[in-house]
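Accompanying notes for the structure given below.
For this depiction, one protein chain was excluded, whereas all remaining protein chains were kept in their positions.
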Amino acid sequence: MRAGGWRWAGLAGAGLVLLVAAFAPLLAPYDARKIAGPPLMKPSGEHWFGTDSNGLDVFSQTVMATRLDVLIAVTTVLAATALGMAAGLAIGMNESGRGGIGVLARAGARAADFVQAVPAVLVGLVAVGLYGSTPVTITVAIVIILMPMQARLVRTEVLQVRGEAYLDAARMAGTSELRLTVRHVLPNVARPAVLYMSVLFGVSIMLTAALGFLGVGVAAPTPEWGAMISRGATDASLGHWWPALFPLTVLILTVLAVTAAFSTFQQGRQRR
Amino acid sequence: MSAPVSTTTIRAGRLTSVAAEGLSRHFGRGAERFTAVAELDLEIPVGRRIGIVGESGSGKSTLARMIAGLDEPDEGDVVVDGRPLRQVLRSRSQRVEYRRVVQLVAQDSMSSFDPLRTVRDAVRTPAEQLCGLGRAAADALADETVSALGLSPDLLDRRPHELSGGQRQRCSLARAMVVQPRLIVCDEVVSALDVSVQGQVLNLIKDYCERTGAALAFVSHGLPATAFVAEELVVMRHGRIVERGTCDEVLTAPAHPYTRQLVAAFRGRGAGSAA
Partner (left out) sequence: MRPWLHHNGWWLRRLLLLPVHLLVFALVAFALVRTIPGDPVLVVTGNQISDDQYADVQRRLGLDGSLAHQAGEYFGRLLRLDLGDSLITGRSVTEEFGSRLPQTLELAALGLSVSLVVVLALSAVVLLRPRGVISRLAMAYARSAGAIPEFAVAVAGIFVFYASLHWLPSPLGRLGPDDPVPTPVTRFPLLDAVLTGNPQVVGSMLLHLVLPVFAMVVANSAVLLRLLCSQLEVELARPATRFRISTGAPRWVVLASIYRRALPATVTMSGTLFGYMVGGAVVLEGLFGFGGMGQYLTDAVTSADLTALQGLLVVIAAVSLVVFLLVDLINMALDPRRRPGSGGAA
């Protein structure tokens, strides 16, 4: 009963986040990049979340940042899942193969394991350092970081399914390996990867924000949660809590909502 | 809806000879290396029903998979109409032709159907992929084949877990028989079934072979069932053939000590349990 409430709150929250992201420009009362009032005003009727040390409206910035961060997260999660599934299928199906493909697949499996030990933030830093701090660079870097996580998961599932007799039966029926992988293996291994998208979503949001927090994320003045929190941190140490608190809260609630929303999906599927 | 309308007849494929020549298959490596099949020679006479018996681990399932072209031997090869199977499988058109004439029915009917797809999908696929039939013709052929095996075609639109074990195994047979193969390899097809259902399935297999003149390689650890369907028996142990002969020969005068044990156990249990 309590868990049920948690799930519905999650669905509602995730829906709200998507709506905010979609209609951000209509919701923001001020231009998020322009000075909207005196600096460091407390939250009020005029400025719901107050203003920051530059006099920018925190509410408008938070709303616009939601658009950017969620867009990056959704894009990266979808791309990483698609690529990760393809890689995981390719690795899992060929791992015990003889010859060059088998060797390559085994190397791929080890590499995907290894990537788990690599600090993702540092990979992001290098990517931004080499290719510039544009949303595209950040998106590509995050996809590269997330992809092995999905590949690893899918590979494990493939190893479980690979020995199933229905694959041999499909082979006997003249189904080609590619068709077999797409029609019979993929649908049977996709579920955990789809559920895992909520974790990837969290990681993606964290990475974007962490880079922003370090001051090397999406370049200012584009509003971004991490960068807002970073600037707000200075204010917070002087007792002005609102420029950091609001983006921080929205960030955490967004990830929590998406995680909870996906758990609805999980329960819903299990009930069947 | 349920009455099958015979709209499609497919031309049966041709197969003149299948033989294993010096076939070996090893699993694992190093100290754990295990030889499942060791330098095995076996000719499967086209048009005859042979039974391959042996205890679990004797390599009979591996042999069945290699004959069906699902597993590749480490040494030797299966020779089909004078050509090594390795070479046959490499070309798409020849592979299709081989699948057309040689079909495998697996032991576990539950796991041999994709849980997310209908049984119809599984039964019509061979007709589509191997015989080049369109969707409608393949469906009609699937209906017809299933009906011939005494099942209602309506069952085809269910998922595998919605069928009973016997129904599923008959659908498995239908999937193999839909392309009218010349050799059916059965790998422990009745081991998981109730004794009452075993008899039905065995009869269906035997009928098919008698009616079409197709060959049968019936792999099983159970001598009674094998002796019921087969005309010839091959006894395997530790990846090798220890004895071969007609059913009568092997059952009345077993030469190898291991065969003697098997036959003694068979007589002890009573020969009629499978029939």
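Letters A and B mark the chains in the order given here, with residues in each chain numbered from 1 onward.
To be clear about the criterion, a residue touches a chain if its C-beta (ideal position, glycine included) is under 8 Å from a C-beta of that chain, and two chains touch if they have at least 3 such contacts.
This structure is a prediction, so every number in the text was calculated from the model and none was measured.
Novice: Write down which of A:Val128, A:Ala170 or A:Ala261 is the residue touching the left-out chain.
Specialist: A:Val128
Novice: Write down which of A:Met41, A:Ala244 or A:Ala261 is the residue touching the left-out chain.
Specialist: In the complete complex, the chain left out is touched by residue A:Ala244.
Novice: Name every residue on chain A in touch with the hidden partner chain.
Specialist: Contacting residues on chain A, toward the hidden partner: 113-114, 116-123, 125-126, 128-133, 199, 202-203, 206, 209-210, 213-216, 226, 229-230, 232-233, 236-239, 241, 244-245, 248, 251-252, 255-256, 259.
Following the convention adopted for this analysis, only the chains that are shown with their structure count from here on.
Novice: Need the CA-centroid distance for the pair chain A / chain B, whole Å please.
Specialist: The answer is 49 Å.
Novice: Can you name the residues of chain A that touch chain B in the complex?
Specialist: 98, 164-166, 168-176, 183-184, 187-188
Novice: Spell out the part of chain B that touches chain A in their complex, as residue ranges.
Specialist: Per the touch definition, chain B meets chain A at residues 65, 68, 70, 72, 92, 95-96, 99-100, 103-104, 106-108, 111-117, 122, 125-126, 129-130, 172, 175-176.
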